[in-house]
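All protein chains but one are shown at their positions in the complex.
Chain lettering (A, B and C) follows the sequence in which the chains are written, and residue indices restart at 1 in each chain.
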Amino acid sequence: MNPVNYLYLAALLFTIGATGVLIRRNAIVVFMCIELMLNACNLAFVAFSRMHGNLDGQIIAFFTMVVAAAEVVVGLAIIVSLFRSRHSASVDDASLMKL
Amino acid sequence: MSFPLLTATAALPAIGAIATAAVPAARRTAAKWLALLVSLATLALAIIVLVRFDPDGARYQLTESHAWIADFGVRYELGVDGIGVALLALTALLIPFIILAGWHDADPLETGSKRWRPTQGFFALILAVEAMVIISFEATDVFLFYIFFEAMLIPMYFLIGGFGDRAHAGSDEKAAAQRSYAAVKFLLYNLVGGLIMLAAVIGLYVVAGNFSLQEIAEARANGSLDMATNTERWLFLGFFFAFAVKAPLWPLHTWLPNAMGEATAPVAVLITAVVDKVGTFAMLRFCLQLFPEASKWATPAILVLAVISIIYGALLAVGQRDIKRLVAYASISHFGFIIMGIFAMTSQGQSGATLYMVNHGISTAALMLVAGFLISRRGSRLIADYGGVQKVAPVLAGTFLIGGLATLSLPGLAPFVSEFLVLVGTFARYPVIGIIATFGIVLAALYTLVLYQRTMTGPVKPEVSAMPDLRARELLVVAPLVVLLIFLGVYPKPVTDIVNPAVKSTMSDVHKKDPKPEVEAAK
Amino acid sequence: MENLIALLIAAPLLGAAVLLTGGRRLDAVGHWIGTILAAVSFVFGAILFADLLGKNAEDRTLIQHLWTWIPVEGFQADVTFRLDQLSMTFVLLITGVGSLIHLYSIGYMEHDERRRRFFGYLNLFLAAMLLLVLADNYLLLYVGWEGVGLASYLLIGFWQHKPSAATAAKKAFLVNRVGDMGLSIAIMLMFTTFGTFAFGPVLGSHEKPGLVEGASEATLTGIALMLLLAACGKSAQVPLQSWLGDAMEGPTPVSALIHAATMVTAGVYLIVRSANIFNLAPDAQLVVTVVGGVTLLFGAIVGCAKDDIKKALAGSTMSQIGYMVLAAGLGPIGYVFAIMHLVTHGFFKAGLFLGAGSVMHGMNDEVDMRKYGGLRKYMPVTFVTFGLGYLAIIGFPGLSGFFSKDKIIEAAFAKGGTEGWILGGVALLGAAITAFYMTRVMLMTFFGEKRWQPDAEGHEPHPHESPKSMTIPMIVLAFGSVFAGGFFSIGDRFLHWLEPVTGHSHGDSPVSALTVTLATMVVLVIGVAIAYAQYGRRPVPVVAPRGSLLTRAARRDLLQDDFNHVVLVRGGEHLTRSLVYVDHTLVDGVVNGTAASVGGLSGRMRKLQNGYARSYAVSMFGGAAILVAATLLMRAV
């Protein structure tokens, strides 16, 4: 079937992820949504790679995964430390600084 | 490569400023003397410049030119024409008096940290201002001029905001608030003007490709550089706005009364007699030379504003309760005259305007400094707090009266010559404007005499009954100014001789001829 | 010889400089320095006068060029002096009367600790006045013009501790400034019209006018009217007369010298000097005569109602100058007589004022005539001199006033036509009123029974004759007021002396000179008679009766001050107040308003920064969306 559909899917996933970021409170979930967005990108890469018939896209996908993994490491560390000091992972509670 | 006289004239006070600032806190008096000596040395240099300047020689003399920021098309170009020399001399002349008059104005009241050195700061800042003003009178590179035109705001700002009138010295919170309000107002007003000018400066570069006043003016003259009419007008407005704020021209004047009211008298003199002159000077040198056509285009509007300034300023001066604010509004009125003279586009008008800058500097200095002495004695700026001073301090009253008479430009005193020239120059081309402006002389008499009557005459108020007369230092400040006022009043030739050639070339820049008299003298 | 001209001015100027900067150490001798220098100036004047008499009429003009004052492209003002018959006349009057009054002041100001300063001011005045009459161009004249204004300001306000004095001084200066405005506009007009404002080129001589001939009548009328405005200010002519009455706040010698003999006549000088301009501007001349006529009556009427002796004399001064202006307005017929009356008036009016001063001196500075009475016994010299001055001013046959005033009335009729009749009638009426109010003054002061009481401190005034230093000048002036007129008129000496400058023409009068003289006599008698009936026959009430409407108005200077007060002063105050308000709220308000609104905007935009990461994300997302949309849109359009 036409790889373009995969692009639509990717776009859809990306949007879902973005929406999640915007509406969910829990830092972990927000973070997962971001991961979802990254994976949407991966799907797009692979699909394009398939369309162009070259391998760049697929390789990029691997890089993305690694980067995502690194983000997880850093991100979880930060979120956890926040959680431990506040006993809450809600991003809305973390609003000491404003205005 | 001769000795860079102009650079030296500007550099000396600059170095002096640094040196003064470096004087240790305890050695306050040493700092004062240092500053005074530096200013006197600068005066000496200025006199040398004056002597070396040949009125009938090249338009710009003692020129210096070095590469500076090639990338911006900026060169370090100095040179003075007659107008520049006159104002340079005025500046160098007034600063020693200002320093002497402010001798005790900056003695620290409260003991801050031991590194807090208000006195040193005060005099250093004055010298810094002098250096910047001098160089902006010398600069023949638009960018160079602009830089110091802007930079001088900072020391001025600290002088206004940092060193209040002894009238409300001390921890009086309200006074402090008013003072910093005045300082901020001064700075923002001028900064906005300057920034708008910056846009115009950049525009000028885009059009002309460099900043050399002479080159551009030449190119404009021989038509090798033609600006689109609208471009020229926009650029002109950009420049003029900044100068009009500095000058100040109605309705951009409201910063001046605050600034002069809150600052100490010497600083007030520094503002109105020295710094503001840069504005009017720049109109004459930059607006007219760079944008002759646009200048002519804008002339009617500017003349109207100038006349409004004259009348409006005078009327407001009548309505003031505060001595210094009164002088400030009087100055606004006078700046109206200067600007009117510049844009009347007649030789008499422009010579008069230049002369006016010099005379106004001296007369305001005389009046304001004496007012300062008066205020420092009574500790109040309110006219109502005085009365009968003439009886207890006749010399003070006398000098004050002379300053006042100079302000109302009494014939025989310097300002009369310039004011009449401006009037006659304007009248020659714009009779109606000229006549309206003439009402200014009546109003000037009104506010001056009312001020004198309320403060100096009448029964002696108990608060002033013990007021000491002028002390030696103060007399030393005032007397020379008075002498100068009288001398230039009866023999202004030395100044006019220097100024006339420069005015002539400015007139040719704007392609203007003086109107011919209706009836030709049968010769 | 012309080099002496500068010395004329230099002497009193030096005196002023020395006395005003000299400080206390000169207090002892100050008044002598001042007097001597004034006298020196008079001596120089006399020498020059002799020199002029030595020459024949047409080259009696000396020019002294000192230095170029204002050299500007196309504009040249020189410090040059012109001494011709006209200015010579003034020089003698000024220095002569001036010296006498210096002498008088020594006695009069004896007890004033600021006497040195007073003499400094007097010298300053002499210098300025001489500069005024000697200047060879209008701008230099302007310097003297305002110089005398300054001197008068300083002298009127000499007793500054009195608020009334300070106010009067300020008023005088301001009103004069209005006049000066006229003068400066006139000069500007001349410059734009002729390219110069020096007497020589502009005016020329009366047989051969200068550039003025080339100019349009409209321009000349403009110039002339502006000059007239200046003259009105300086010579206290309607409508700028209001300051003269208050000016009497000054010491009496000042009133005598400045506000009677010399300064106030400067306006007449200006008009006569500018004869060639006025001759070519008939409309302006008409205005001049009208102003003169009106002031003549105005001053006379005011003079009738005042109880303050000096104010009464001030009114009379106005009215007499009205005569001169009227004469000057008549053109060549009148110029000479204007000046002649000016000189004679200088004598008798100065004498009268000194007499008044002497009276006040003896009466603890009491000025209210209703508190005088019967003083002739106590101060005979004053009485006699004052009496001679009185006879002179009312035009008693044979005395100075008779000759000069008579000629003016005659000339007024000679103007011809209805104008002539009207002006002549006015002049006659003025003569009658003059006789009335001067008789009134005379009677109230020197005749009747004594009416003075203890003053506020309770000590009775002891009227006594004044010291020699005061009486001598009075005597001299009395001589002048008796004989000057006759001396001038016999063989038309004065006419021939002045004619070369002013020119002269004999109008054909509808009424013969004799008729005029007789008429004058008649009205004179009538005036005196009425006055006698009112103040001589029955006792003068110490408290002024309410009097008729006119009297009350006249006491208040015909409500002219009230008008000024309401219209100018009040109006001005309101104007400035409202402007101050406008400046603060509107002009400044716009600026502060802008600042405030930016601040408010900032405060509102700040709220967006609510600290919630998610809302930040929203803004980012929205931003991204807009970015994308915009980019696409750019392509679409």
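Rule of thumb we're sticking to: a contact is a pair of C-beta atoms (placed from the backbone, for glycine too) under 8 Å apart; a residue touches a chain by one contact, two chains touch by 3 or more.
We adopt the following convention: contacts and distances are computed from a predicted model.
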Ask   = UniProt names the one chain left off this complex as which of "Heterodisulfide reductase subunit B", "Branched-chain amino acid ABC transporter permease", "Galactose/methyl galactoside import ATP-binding protein MglA" or "NADH-quinone oxidoreductase subunit N"?
value = "NADH-quinone oxidoreductase subunit N"
Touching partners, among the displayed chains, of the absent chain = A, B, C
Inquiry  = Touch as defined at the start, partner being the missing chain; which of B:Ile18, B:Ala44, B:Ala58 or B:Val206 qualifies?
reply    = B:Val206
Key: Sole residue of B:Ala30, B:Ala176 or B:Val304 that reaches the chain not shown, by the stated touch rule   = B:Ala176
Ask   = Out of B:Phe158, B:Phe236, B:Phe337 or B:Tyr356, which touches the unshown chain?
value = B:Phe158
Note = The missing chain sits against subunit A at residues 1-3, 7, 10, 14, 17-18, 21, 27, 30-31, 34, 37-38, 40-41, 44-45, 47-54, 56-57, 60, 63-64, 67, 70-71, 74-75, 77-79, 81-82, 84-86, 91, 94-98
Message = Counting contacts across the full complex, list the positions on subunit C that touch the omitted chain.
response = 595, 598-599, 601-603, 605-606, 608-609, 611, 613, 615-617, 619-620, 622-624, 626-628, 630-632, 634-635
Positions on subunit B contacted by the hidden chain, ascending = 67-72, 112-113, 115-117, 146-148, 150-151, 153-154, 157-158, 161-162, 171, 173, 176, 179-180, 183-184, 187-188, 191-192, 195-196, 198-199, 202-203, 205-206
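In the analysis below, only the chains that are shown with their structure count from here on.
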Query = Where the CA atoms of subunit A average out and where those of subunit C average out, how many Å apart are those spots?
reply = 97
Remark   = Between subunit B and subunit C, the Cα-mean centres are separated in Å by 37
Inquiry  = What's the distance between the Cα centroids of subunit A and subunit B, rounded to whole Å?
reply    = 65
Key: Contacts with two or more other chains, residues of subunit A listed in rising order   = none
Ask   = By residue number and range, which residues of subunit C touch two or more other chains?
value = none
Key: Touch list for subunit C against partner subunit A, complex   = 606-607, 609-614, 617-618, 621
Request  = Please name which positions on subunit C make contact with subunit B in the complex.
outcome  = 20, 67-75, 79, 139, 142-143, 145-147, 150, 153, 157, 160-161, 163, 165-167, 169-170, 173-174, 177-178, 180-181, 184-185, 187-189, 191-196, 201, 211, 214-216, 219, 572, 575-577, 579-580, 583, 587-588, 591, 595
Of all residues in subunit B, those that touch subunit C in their complex = 185, 188-189, 250-251, 253-254, 312, 315-316, 318-320, 347-348, 351-352, 388, 390-391, 398, 405, 410-412, 416-417, 420-421, 423-424, 427-428, 431, 434-435, 438-439, 441-442, 445-446, 449-450, 453, 456-460, 490-493, 496-497, 500, 503-504, 507, 514-522
